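One structure is given below, encoded as structure tokens.
Complex shown without one protein chain; remaining protein chains in place.
Chain lettering (A and B) follows the sequence in which the chains are written, and residue indices restart at 1 in each chain.
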Amino acid sequence: MAKKIGVFICTGCSIGEALDTEALARVATKEKKIPLCKKNAFLCGRQGAELIKQDVVAEGLEAVVIAACSPRINYDVFDFGPSTIVERVNLREQVVWSHPADDEDTQAMAEDYLRMGITKAQASELPVPYLAENMVKSILVVGGGLAGLTAANEAALAGYRVVLVEKEPFLGGFAGRMYKSAPSRPPYTDLEDTPVAGLVADVEASPLIEVHTKTTVARIEGGPCLYDVTLEKDGQPSSFRAGAIVVATGARPYDAARLDRLGYGRYANVVTGVALEDMAREGKIQRPADGKPVQNAVFVLCAGSRDPGHLPYCSSSCCVESLKQALYLKEQNPDAGVYVIFKDIRTLGRYEEFYKKVQNEGVIFIKGEVTAVSEDGSRNLSVEFADLLLGERAEAAEVDLVVLATGMVPSTVDYAEQGAEDCPAGNVPTVQQPVLNLAYRQGPELPALNYGFPDSHFICFPYETRRTGIYAAGSVRAPMDLAAATEDATGAAMKAIQCVELTSRGAAVHPRVGDLSYPEFFMQRCTQCKRCTEECPFGAINEDEKANPLPNPTRCRRCGVCMGACPERIISFKNYSVPMIGNMIKAIDVPEEDEEKPRIVVFACENDAYPALDMAGLNHLGYNAWVRVIPVRCLGSMNLVWVADSLSKGIDGILLLGCKHGDDYQCHFIKGSELADIRLSKVAETLGRLQLEPDRVRMVQVNIMDYDKVPGILDDFAERLVEIGPNPYKGF
Amino acid sequence: MADNSASSGRLKYEAGFAREVYGMENGSYLKLCMQCGVCAVSCATFKIMDYSPRRLFALVRAGRKEEVMKSNTFWMCTTCLMCKARCPRGIPIVDVMHDLKGLALKQGYVNYPQAAFYQAFWQDLAGRGRIFEGGVTARYFLKRGPKDFGKIMAQKDVGLKMLSHGRLPLRPPKAVKGKKELMQMVAKARELEQKGAN
Partner (left out) sequence: MRYFFYPGCSMEAGAGSYTKSLEAVARALDIELAEVPDWNCCGATVASSVIGDAPAQVMSLRNLAMVEGSGLDVVVACSSCYMNLALANRRFQNDPRFRALATKSLAAGGMQYRGKVRVRFILEVIANDVGFERIAARVKRPLKGLKVAGYVGCQSVRTIPWEFDDPEQPVALDELIGALGATAVPFPLKARCCGASHTLPQGEITSSSCRDILESAGEARLMVTPCPMCQLNLDAYQSEVNKAYGTNFQIPVLFFTQLMAVAFDLAPSTYGLKANIVAPGPVLAQYGVAV
């Protein structure tokens, strides 16, 4: 049964002056047979919105089509409750503000957009939120160090139940073993006790937090609000259900044994910063070789860091940690000669005050590169280095202690034998460590971003991993110091809370926050091709043993990549589907060949390309009126059948505007635009079979700030199509 | 400029000289130097210095006393204050240079003509409480001896011109009436400063 639709055309913001809105209204009433079509000069005003509301009630409208401004604005004004479908037709930014007024082509564009909007509204259905039995909101925190303790404490303070799992027999982690921490409060010059002891007390006292030490995670299956977690303690399994997961398993220090050039392992008086911290905590920093006092010490910063042969990255906290330890030595013996050999001193923010304090204590800083460490008969060390600012070879002799400031390797990886191929943490072979043991089709652990850190694109996904509902915090996510880890863990706890709250209502998490639609699979026609299970960027779809997809809707981000992947087109959302977009293409009025008015379908990513087009309009940048823009959730949701639909309809060209992909991708769904690119590469062959030029389909990467380039991109493509000539399938 | 030149010998880091310098009136500010080099590019006489201020301070830390004390760097400083105004660590570099000159004079590193000039200037000042330019000049050339005879001749033209324009007073100014008390103050200050330093 056809649903009851109302069409509302706004004539404000120069829409009324630029277009023949009477003719536009006739598209709705005559062509599309929509009896209710109204015009208003100020639709987003109180009276305008009221007009629509009254009609929704009085006429029992199931869907309203609003032909006005961009869907990116006034969405709150044009919200008529959960049972009314709203479809927006962007006449303002993408028609009248970017094309000449009183123009035949501008008018044709507006009319096409209205046809497409009505078609979409006709095909749309109201989403039904996904709600499962026994959804829970408790949070599993893996790792009981500073970040884990903070996340657990913050979540509990917000009223959520927490299960905190720590593999060691005690809480506190790396920071718990520190003697002191670097200053965190004014005057930013004094050593402080670490916050760990206080946090452990808070966590242990909290009635909402359940602590499991000497425990590991044996298995996790399910998804947000439905995670079935199996813990293991002394070989004994136990199970419970969790809503979201914070991973705070920290980092391990880089393996100093690989730094034989610096004498580690050969000379007992060469130690790591971690070992020095242990000595300080135990109250006596002395020469490990013979227990003699330390009169001269050399700190080697960036030991194995920012080094292409070891860890190529900066571990961000070693400079300040070494400053702190230099102060330990000065505290113990104010006359000690303490040298710090550095590549660069990175003391950001208020740590600069601390750096000055340590300088004032007489610690001598040398920009240099250590070339060798040697030992004499009395086990005194000599450190040879290139003094980079004096341009000379230099030496520190009679040294009692050499301290190597080693970097951080995420706890999710460990070293492997030389020759192993996987080297996520720089050029040192590493293997993934079992931390979460996810029962996911796409692997048991979190995917890494750079150097083995299970991070995600931080701008698109702050605090997140590439697994929905699992949030990494602290130095497992990226190298960071105590202050940063505390902040990070608080952020991750908040994300976990958002996740359980949204998911328990059937709504999507970031970036389509609140979206109630989710992909549904028409399984009778599934061919078990595994495209959807392989391509889902978030590992939301498992497989059974016969390769049937087993969707986990609470893991889903609703990007539609599976829908774009499916060759059988059996995956669709209630309000976004392959036939719906196909019908929108078919709704375009394609002029006859002799009219010499080509038509171009532009599939534009909603996240960057579509707003860039809006911004072009906002800046009144003009482009050709042959384009018909269709926003897509992600370019990865583009199904190749739409290309065929377009070409068979007589459309002359298809342009895909999506996000940058590759290592520094900007795709909001990680690899959607990349997948679209891969799929497109396979289209050329099909075009050839149809005697069509491959140039008729083009993909361009744009970001939101490329709005000034977008008109050029559209016009270039139009010019190329003119060269190629019209689509021979016109009129078929 | 000798920056960035590498010598074949190996530089041995030794903290004694740095301690000596840190003990001077403004010396401890040097601890804060982060070797950014803003002083070097701000210096009016950088091009004729053996080492830039930055490099000089690095040499102090390395303990290379002879190179530091024998360098012309601090003697070339004109007290123009640009480095002091710009130093991001707020080091009064000019005052450190004064201290280094003082150390050089005290310990006999006086090969540069500026050392003689400084001594001549102070002697003239101490004698009267005010400066007589003619007196300073005479004392200076007396100290330098025959080796600067050429310079006297070179400045002859300028001197004559200044004389004819009334710019070279031939008689010294009157001495300060409270000269004795002035010198008592100076003596007391030097004594107290000495005590404070130790």
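By our rule, contacts are C-beta pairs under 8 Å (C-beta built on N, C-alpha and C of every residue); 3 or more make two chains touch, one makes a residue touch a chain.
Bear in mind that the values here come from a model prediction, so they are computed numbers and not experimental data.
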(request) Kindly name the visible chains that come into contact with the excluded chain. (result) B
(request) Could you tell which one of B:Leu32, B:Met69 or B:Val136 touches the chain left off the display? (result) B:Val136
(request) Would you write out the residues of chain B that touch the absent chain, in ascending order? (result) 25-26, 44-45, 48, 76, 78-82, 84-85, 95, 98-99, 101-102, 105, 112-114, 116-119, 121-122, 125, 129-133, 136-137, 140, 151, 154-155, 157-158, 161-162, 165-169, 173, 176-179, 181-182, 184-190, 192-193, 196
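By our rule, only the chains that are shown with their structure count from here on.
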(message) Need the CA-centroid distance for the pair chain A / chain B, whole Å please.
(response) 60
(message) Going by the contact rule set out above, which residues of chain B touch chain A in the complex?
(response) 3-7, 10-13, 15, 18, 22, 28, 31-32, 34-35, 54-55, 58-59, 61-62, 89
(request) Spell out the part of chain A that touches chain B in their complex, as residue ranges. (result) 337, 339, 345, 355-356, 359-360, 362, 364-367, 384, 387, 389-397
